[in-house]
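One protein chain omitted, others in place.
Chain lettering (A and B) follows the sequence in which the chains are written, and residue indices restart at 1 in each chain.
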Amino acid sequence: MISVQDYNNAVKEHTRSIFRFLYKSLRDREATNDLVQDCYLKLWQNREKINPEKIKPWLFSVAHNAMLDYLTSSSRKVQLDEDFQAPPVFQKNDFDAKAILERTLNELPPLQKSILLLRDMEGYEYREIGEILGLTEAQVKVYLFRARQKVKDYIKELAHVI
Amino acid sequence: MNHSIIRYGSVLFALFLTVSGYSQTLPLGALPMQYNPAFAGEAGSPRFSSNFGLNAIGSIRDNSYAFNTSYDQFIPAIRSGIGFSGGFYSTSSNRFFSSSGYSFALAVAPKFSLKGKYTVSPSLDLSYGANDQISKTLPNTNSTIRQVNGYDLQSRAGLLVNTRKWYIGYSVEIPLRNAYRFRGFDGLVIPPSSDTTLTSTKKFNSYWQFGYTFQRSSESKFSFTPQVVFRTGWDPSLRFGRNNGFRYLSLVAINLNFRYQKFIWGINNTGIHLGWQTDKVRVMLSNGFGYNGRESGYIGNATFRYMLKQNDR
Partner (left out) sequence: MKPTTSDADENSPDLLLFRYVEGDLDAAQVQELEARLASDAALRDELAFWKESFAEPEAYDTAHLEKSLLVPVEPRWTGSYFGTWIFILTLTVTLFRPVPVAMETRPVLIPAPVSTPAVADVVTEARNPEEAITRSRMTRITLPFREKRLPETIEVERNVNESIIPAPIPGIKSRPPEVLSPVAQLPLTGIKVQKVKPKPKPIAVARTLSRRQGRAIMRMKEKARQQRKADQFLKGNVPYVVPLNSENF
């Protein structure tokens, strides 16, 4: 059972992470906003069943499923179509090297991308990622290996082109 | 007479340039030509401006400092303003990323008067910048995994219309040429690309800048001057699939400046500022808090301006 205070704390502490997680996959700010709101709506509706200590993984789990549903229903090709701000000090010549990684991430299947993002951005262990996405620890490790391998191969290929 | 000013100005500028860069964390107005080269010579008197900025926000990407300086003046013989600006910046991070770079620019801005009340100034500048980015991912190894060295040659076209109490400015960046070297682990040099669209930046940024002074009369001791800068742009480098790049509009800088006699204070894009000025000198400190989405920290800027007034000549 989570209280109003728990819920509001969750909004303050996790919205940014959930938004980033979804936005990295969808690259659509409006859709991401909608899905984040759906996640919190579900959290509020299910507040009596949820352990307050597990709010964050629960939110990621709901977010991942919502993202899959969205991609399936809209059959959208995710596009890199948002403002891609460089760090504040680069005014004169911001060579967007990280655009390469963005493109590579965009090529990954949603599950692999979610694992990679949860690992790199949120710092989750294999076991925790498994709990969020309904996978075993070994499966997470393998999917992560495949994801990183794809990213690595893409960058390598790009480097050779360059 | 004017020649000596140009000469001394150039020498001082060169001195500043050795320790100087562009940074977006400048308080608006600290470097007059930051967003529009047409501000060259707009003060009427030869003018030095410099700014030292420090960001200390958390540990990821946002620890940086930058020193910028500029010199500009109006040359009556050619009815134009000229300006030089330059600076350097450095960021450091214990986790992912560090970067440093420098840039300098030369601007010329012819000025025309309408009815003795309005000044119209088209302008052009040419800037060169170079930077060095180093990425690392493993905190315990401290090894470099990616290094990008690049340079950027760019021009800007600007237009400024002003009276003594307001201005409207517009400028657009025109990328001319850039190149980079993409290095891998241990300095492995990867040959330059024939296709630069992947990693170079071709952003056609435009800046709209507005300022207006609210004052009971031009001789009042008290005044309030808000200034804003908006950026609009198009980034074709992220063209992908059917998406033809993306367009954006954002507020990039603001300055709400109050003045009473020699004191100035207010709010700018880097925080709260407080300063003191005379006809010739302005000293201003800006203090603010920054938040990078994960951690908060301090942003500080020290701004200095010196003007050689007409009666000096």
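Rule of thumb we're sticking to: a contact is a pair of C-beta atoms (placed from the backbone, for glycine too) under 8 Å apart; a residue touches a chain by one contact, two chains touch by 3 or more.
Since this is a predicted model, take the numbers as computed values, not measurements.
Here one chain is not drawn; of A:70, A:124 or A:143, the residue touching it is A:143.
Where chain B meets the omitted chain, the residues involved are 29, 42-45, 47, 60, 74, 76, 79, 96-97, 111-113, 115-119, 121, 136-138, 143, 145-146, 162-165, 167, 184-186, 188, 211, 213, 215-223, 225, 227, 256-260, 263, 265-267, 272, 277, 292-294, 307, 310. Where chain A meets the omitted chain, the residues involved are 4-5, 7-8, 11-12, 15-16, 19-20, 23-24, 33, 36-37, 40, 44, 98, 101, 104-105, 116-117, 120-121, 139, 142-149, 151-153, 155-156, 159.
Note that in this section only the chains that are shown with their structure count from here on.
Chain A and chain B have Cα centroids lying 35 Å from one another.
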